[in-house]
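A protein chain is absent from this complex, but the other protein chains hold their places.
Then we have subunit A:
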Amino acid sequence: MSFFDGLLVAMEPGNLLACFVGALVGTFVGVLPGLGPVATIAMLLPITYHLSPAAAIVMLSGIYYGAQYGGSITAILVNIPGETSTVVTCLDGYRMAQKGKAGIALSIAAIGSFVAGLFATGVIAFVSVPLADFAQQFGPAEYFALMSLGLVGAVVLARGSIIKALAMIAVGLLLGLVGTDVNSGLQRLTFNLPQLADGLSFAAIAMGVFGIGEIFSTLGQKRSGAQVVAPIERLWPNREDLAASAAPIARGSIVGSLLGVLPGGGAILSSFASYALEKKLSRHPERFGQGAIEGVAGPESANNAGAQTSFIPMLTLGIPSNPVMALIAGGLMLHGITPGPQILAEQSLLFWTVIASMLIGNLLLVIINIPFVGLWTKLFKLPYEILFPCIVVICCVGTYSVNKMPFDVLVLGLFGVIGYGLVKLNFEVGPMLLGLVLGPMLEENFRRAMLLARGDPINIITRPISAILLATALILLCVILLPNLRRTRETVFQEEA
C-alpha cells in the first residue's frame, strides 16, 4: 500500500464528498466562537455510523483541520478567538484589521495554513513512525521541562511592562489551579460548585477577555455609529507581505509539526510557541501586537500543522492525543477498527486514504476560504448596534454549546468585565491565557515526575531531553530579562491603543 492507493480511494466520489463536507463544516465551526471541533464531531458522530470507515474518518478529520482555518477569521475581524488555538492570532490579526489590512491578514492566514497543511501531510506520510518514537520519549519529566520553557516563552508574548506580564502569568497559573487535583482527587477553589470541578472553561475566558472586553472598551471610546477602522487599501497581500511571511510560515510549519505530535499540547501550544519564536527572531519586536504580519503568518501555520500531526500518535501507536482524536478513535471503534499499534499494518489503505484526504482537504479549504475574504471584510461596514449584539449572542451560544452549562456563560460575562479592566490598566491578556493553558499541565507533570522519582528532583534534571529543555529555558530567561529590565522605563511611552 502506498500514498497513491490512498489517493485513489480518497478521490472516490463518496470520500471526496465526505472530505468537502468535513472541510466546509470545519470552517463554519471554526468561525463560530466556542463551538469547537470536539462538540461538532460529537454531534456528527452518529451520522458517521452510516458511512464507510474511510469516509467517516476523512470527514471528521476534515472538520478538525478545517476549524483551524475558520478560527482565524473571527480572531482577525472581531478579536474573538474562534478556536482556542487562534488566541494568539487576535494579538496582531485584529490590529492589522483595524489598520485596514483585514484582507491581507485573512489571506496570509489561509496561505500559511495551506502551506503548513501540505508540510504536515508530508511529515505524517514520511516520518510519522520516527516522530512517534521521539514523542514516546517524553515522560512526565520531559513534559514538565517543556512547559517550563513555554512559561518563559509567555514572557516574550508581552510587549509592555515585564512586571505586569509576570503578574498576568501568575494570574493565569492561579486560574488554572481551579478544579480537581489529579493526584489527590481533591477539589481546589471550586467552592463546592460541581460546574468548577473540571476547571474554568478556557474558551469562555479567552472569548471574554478578548471579544467581550474589546466590545466594552470600544463602546467606552467611541460614540459614533460606524466602525472606526482605517479604510481598506488593498485586499490581497503584495510581494512585500508574502516575502515577510515566507520565513514565519516555514518556521511555524516546523514548530507546529513537532509540538503537534506531543499528546496534550497540540495546536494551541504550537501557535503560542510560533508567536514567541517570531517575536524573538524579529529585528523589530516592538511591531508585534501592533499588527505585525509575521505574528499572523507564523501561528496560523503552526496551529494547522499541529492539528494535523496530532493524528500521528493515533495512527502509529493507537493512542489518541487529545479529545478530538479520542472521538475519532471512538468513531473507528464503532466500525470495528480498534486504533492500536497494528493500525498501520492492518489498515494501511485507511491510513493512506486519510493522509491523501488531508492533501485534498487543504486544497479545498483554500478554495473555500480565499473567495470569501472580500465578503468577510465587508463585515466592517456593519454599524456597531448590529454587529455587537450579534457577537455577544454568538459568543454566549458558543460558550454554552461546549459543556451545556449556563455557568460557563456567566464566566464569559465575568471575564468580559475583567478583560475590559485589564485593557484599561494596560495589562496584557496573552501571558495570562498562556499561564492558564500551561499551568495545569506543568503541575500535573511535575508532580507525576516527582511521584515516579519518589520525591527526588535530581531525576528531572539528569534525563537528557528535560535537561536540554530546562537549560534552554534558563538561557532564554536571561536573554529576555536583561535587555527588558533596561528597557522598562521606555515602555511607558509604547502604549497608545
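Operating definition for what follows: a residue touches a chain if its C-beta (ideal position, glycine included) is under 8 Å from a C-beta of that chain, and two chains touch if they have at least 3 such contacts; residues count from 1.
Simple rule for what comes next: contacts and distances are computed from a predicted model.
Not every chain of the complex appears here, and the one that does not is recorded in UniProt as "Tripartite-type tricarboxylate transporter receptor subunit TctC", selected from "Sulfate adenylyltransferase subunit 2", "Tripartite-type tricarboxylate transporter receptor subunit TctC", "sn-glycerol-3-phosphate transport system permease protein UgpE" or "Protein translocase subunit SecD". Remark: the omitted chain is touched by one listed residue; of A:A125, A:A247 or A:L349 this is A:L349.
Only one residue from A:L219, A:L410, A:L451 or A:I468 touches the chain missing from this view: A:L451. Checked against the full complex, the one of A:N403, A:N426 or A:T472 touching the unshown chain is A:N403.
Contact residues of subunit A toward the unshown chain are 8-9, 12-15, 17-18, 21, 38, 41-42, 45-52, 54-55, 136-137, 139-140, 180, 182-187, 192, 194-195, 197-198, 263-264, 313, 317-321, 323, 326-327, 329-331, 333-334, 336, 338-343, 349, 403-405, 444, 448, 451-452, 454.
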